[in-house]
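A selection of the complex's chains, in situ.
As written, the chains take the letters A and B, and residue 1 is the first residue of each chain.
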Amino acid sequence: MNKLEMTEAIMTAKSKSGMGWEDLAAKVGLAPVFLTSACLGMNSLKAETADKLVEVLGLPGVVSTALQQYPHKRWDQAIPTDPVIYRWYEIVGVYGETIKELIHEKFGDGIMSAIDFSMDIDKEENPAGDRVKVTMSGKFLPYKSW
Amino acid sequence: MNKLEMTEAIMTAKSKSGMGWEDLAAKVGLAPVFLTSACLGMNSLKAETADKLVEVLGLPGVVSTALQQYPHKRWDQAIPTDPVIYRWYEIVGVYGETIKELIHEKFGDGIMSAIDFSMDIDKEENPAGDRVKVTMSGKFLPYKSW
């Protein structure tokens, strides 16, 4: 079972179960963003978490095996077209140099890791229109000289 | 004075002043990310904030005028090469579909605005290595049918 078939199986089972990503995440003990990314084939799960998820969703063991495989992270649109994702691409374009400037000022020469990294997405109710609140935490990795 | 010359003038003056972006931001009453992006030519400032900034940095009025001009937001690397900025591009590639999935689940069909939007970048001290903490807030914009 490849990652594509795995995602399809999970989506169908999740839809039938009536549970959302937050429910599932709570049941398997992971953050919703991470669990979702693993189910979409962009991260791998440890055996016990994968097993717990397929149990919760009533899926066969091959889905757990597929969840544990290390994915090839691949996207085929260098510039995404879906407006949800494009807006993030635009944020990187507009604020990229600003982010670089501020990380360098606060931490020195180095980067924010995209590997030792976490992200949360929350809903912030607001009378003027609800807001998407995103929190990201990435380890600062200093360039080392040698 | 165009935006490029404006950025150069501000960078030189800021460097001489010994103040960081947080200091400047506090003095003009804006968040550091927004002020930095405006000084790098990616946002415009209102007249009073622009005037305050040039006063703080001892710069001539033409810099304030340039800061108030509405910028053409332009970047020429569809895929950025600098590692700081590339990692963000990678996050959009790896987590884009996940973000879309979760925004849709929590809010319905629509997007997170990149216009009615704010971002903060903070340093989180950590014995295992300091972390870059990013908080973003974007208004949810529902697709409207007509």
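What we mean here is this: contacts are C-beta pairs under 8 Å (C-beta built on N, C-alpha and C of every residue); 3 or more make two chains touch, one makes a residue touch a chain.
Predicted model, so just to flag it, every value in this text is computed and none were measured.
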Of the identical subunits, 2 are placed here; the whole assembly in this file totals 10
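As a working rule, only the chains that are shown with their structure count from here on.
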If CA atoms of subunit A are superposed on subunit B, the rotation in degrees (nearest 5) amounts to 180
Between the Cα centroids of subunit A and subunit B the separation in whole angstrom comes to 23
Counting only contacts in the complex, subunit B reaches subunit A at residues 20-21, 32-33, 36-37, 40, 42, 73, 75, 78-80, 82-85, 87-107, 111-114, 116-117, 119, 121-124, 126, 128-141
